[in-house]
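With one protein chain withheld, the remaining protein chains of the complex are depicted in position.
We call the chains A, B and C, going by the order they appear; numbering starts again at 1 in every chain.
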Amino acid sequence: MQLEQATVVAHAPIQGSYNLLQMNAPGVAARVCPGQFIHIKVPYLEECILRRPFSVFRVEGALLSILYKDVGKGTRTLQYLEPGESLSILGPLGHGFPQLQAGNFPVLIAGGYGMAALYLLARRCATKGVAFFGGRSAQDILCVSDFEALGWDVRVTTEDGTQGRQGLVTLALDDWFAHEAKGHKPELFVCGPGGMLKAAAERAERHQCTAWTSVDNNMGCGVGACLTCVLKVKDGESWTWARACREGPVFNSRDILWEELV
Amino acid sequence: MQLEQATVVAHAPIQGSYNLLQMNAPGVAARVCPGQFIHIKVPYLEECILRRPFSVFRVEGALLSILYKDVGKGTRTLQYLEPGESLSILGPLGHGFPQLQAGNFPVLIAGGYGMAALYLLARRCATKGVAFFGGRSAQDILCVSDFEALGWDVRVTTEDGTQGRQGLVTLALDDWFAHEAKGHKPELFVCGPGGMLKAAAERAERHQCTAWTSVDNNMGCGVGACLTCVLKVKDGESWTWARACREGPVFNSRDILWEELV
Amino acid sequence: MTPDISTDIGGIAMKNPVMTASGTFGYGPEYAELVDLNQLGAIVVKGICLNATKGNELPRTTEVASGLLNAIGLPGPGVEGFLRDYMPFLREYDVPVIVNIWGKTIEEYADVAARLNAVPGIAGLEVNVSCPNVKEGSAVFGTDIRMFERVVKAIRGATQLPLMPKLAPNVSDIAEYARCAEACGANAISLINSFPSLAVDVEKRAPVLANKTGGLSGPAIKPIALRLVWLAAKAVKIPVVGMGGISCAKDALEFLMVGASAVAVGTASFVHPDTAVRVAKGIREFLEKEGIASLSDWIGSIRA
Partner (left out) sequence: MTPDISTDIGGIAMKNPVMTASGTFGYGPEYAELVDLNQLGAIVVKGICLNATKGNELPRTTEVASGLLNAIGLPGPGVEGFLRDYMPFLREYDVPVIVNIWGKTIEEYADVAARLNAVPGIAGLEVNVSCPNVKEGSAVFGTDIRMFERVVKAIRGATQLPLMPKLAPNVSDIAEYARCAEACGANAISLINSFPSLAVDVEKRAPVLANKTGGLSGPAIKPIALRLVWLAAKAVKIPVVGMGGISCAKDALEFLMVGASAVAVGTASFVHPDTAVRVAKGIREFLEKEGIASLSDWIGSIRA
């Protein structure tokens, strides 16, 4: 974990309302593990004082990139950043995805920026398995070719059928469990909207396999001090708060009190 | 006076820390008179809520331009504006320079952005006279060729002697009064730092001529409502407040209580 | 059908719930060239006391993070000057005129109220109590409940006009002041006035403003104002006019949702003169979009 002044190398919209920001950040790039995030102070946006958390997408040497969606003030203003300009980043933060357990078969489940958040894992994971990408329509489906280039079997579902199979990601996932999972010991790695995380957790329980889910609670400090980002996790018979920015953002799905997740 | 969304046509540094911002603003451009100003809301600077006042430099048809110096947050951020972007301007505001009185000889005295603020007057004034430009060094002297192209006799003084004669503007002005003013009925039009305004007012009194001085008090609303920009003007034996943004920014030098000007 | 956004503030009928905040819109003429005054819910003019006053020396304002600090010092033409110079102009418009009054003593408040009482074209009085009682130890009227009660009672006794005390924000129990105003016969209350603050200059080693302290206004105080308006509205039955950092329709809808029956736009008018009119338009559009027939259904609709 460190504070670093990163320099923008390239910055452009890639698809729909998603943008690719590539920066030179040797310190953070050298340390980041799959599932971790960086905390960015958006330049020129002084009246918004908090940083904004983004999962690390790719790292090549000192080059670190994020894929972000324009959803509000910060992400809108971020788009004005041009190559050569610098920004303050804090990272790598949080507790990312563990290594695939020996003998397990990796199953990735992603929605929205989750596809970017799982890329590093997909690349560093020795065993290439199957990846389920879901979204509202084609423009919400990112990085398919990147994953395929790495040797992953990517299954796309879109709610409007504009790409891949029509329906929710769970449709394809359930089919897979029904007809293809046999002989595999699946281990799920999930990053996407709350609904997708819950559905995956539920499948993991049903099929008695492990699911690693990455939550995206709103954050303040990003380092465990402000207690903004907490969520309820099991603690014996009772529950306790866990910090998405420290103990998470990746949790074993069986530890989370899903019904309590906001 | 109107609110207008202007569009940036060209924007570039011109000299020292001065920038030229050219915008398309048909409404304001059509109405502006010499000595008036526009009030600009600097985009992307939400935590600075006030507008910033700038004298109108040139107008050609719908094209309106200002010459501004980077002195703080607003003027620094303004520099990020690029052609095609739009900004909210309010104007034309204030009471500018009156027309030269028939038979009078126009004498312009300017420092800093005052050279820009007097350009419109210089162009629209039928009689071309003499213009005294003063600054710390050569890079503070603007628009000389523009004024000469209009037929004005420009006399430059710089404190460090890097351009024109070394010394203060008053040096050249006093010489002119001593050796060249004879036979002329001088009428002074002045825009520059407080010291220069005071000096010019003092010369006007000494040589019994009129001096029109443009003050640059800090402003809030720019339209006469907030009473931020007031200055003390004579009112018979006593004094009263005048608003730089309404009654001014141009005042007859003999009306201002110079010793009270902050 | 377009929703009904008219509202009534203690007897002052407004076509829309957006008024100007005292001291931020002059006396009307300043903005008449830029804004159709007839589209305002009401015009609240700059504070008036008995005689003409000059106000503070410079600097009078300074910018701070998301806000403005001001210590203008209440310059003005005095009652007679106001009636002579501005009322004829204001009578030309079809908009309620609310006169904001202040005084250096309780007697002056009452005197000013009495002189404005029978004036045609004045819809009501807003009372600025955020100024010191120069006669009695110069404590501020608005932060001393006993003095506040005396001044409101005195004014109530001097006028039949709708009376709207404007509460000072720097008190620990705003509900106490709201209830006191109601008990003294006020027809409405407005809040918040700008928040007492200080800005200093490290280079000059002195306060920035000539008056040393000033009042903080603008977006920076909105969360503080929202809470106080919410508490005040829960404490009384008379209508509440909410203000503090309102710069768009969403801000106004927030104040109305927590219980304000109308809102005032202040500092934002300095930035975008048409703010009040845009806010009224935005409120109408929002209610229409939400299928809410009348503003009254939105006022106080917060689930809390």
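Assume contacts are C-beta pairs under 8 Å (C-beta built on N, C-alpha and C of every residue); 3 or more make two chains touch, one makes a residue touch a chain.
Every value quoted in this text rests on a predicted model; they were computed, and no experiment measured them.
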Subject >> Hidden partner chain, touching residue among C:76, C:207 or C:239 >> reply: C:207
**OP:** Could you tell me which of C:138, C:160 or C:301 touches the chain that is not displayed?
**Re:** C:301
Original post:
Of the residues listed, C:131, C:199 or C:263, which one is in contact with the missing chain?
Top reply: C:199
Original post:
Any idea which of C:111, C:126, C:182 or C:254 touches the chain not displayed?
Top reply: C:254
**OP:** Check the options A:25, A:38, A:90 or A:116 and report the residue that touches the missing chain.
**Re:** A:90
Original post:
So that we can see where the missing chain sits, which residues of chain A does it touch?
Top reply: 1-3, 41, 46-51, 88, 90, 217-218, 220-228, 230-231, 240-241, 246, 262
Original post:
For chain C, which residues touch the unseen chain?
Top reply: 64-67, 69, 143-144, 168, 170-173, 195-200, 202, 205-207, 212-214, 216, 219-224, 226-227, 230, 245, 250, 253-254, 257-258, 286, 301-304
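Quick note on the criterion: only the chains that are shown with their structure count from here on.
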Original post:
Once you find the CA centre of chain A and the CA centre of chain B, what distance in Å lies between them?
Top reply: 56
**OP:** Take the average of all CA coordinates in chain A, do the same for chain C, and state the distance between these two points in whole angstrom.
**Re:** 49
Original post:
Taking each residue of chain C in turn, which ones touch at least two of the other chains?
Top reply: 65-66, 219
Subject >> In chain B, residues with contacts to at least two other chains >> reply: 46-47
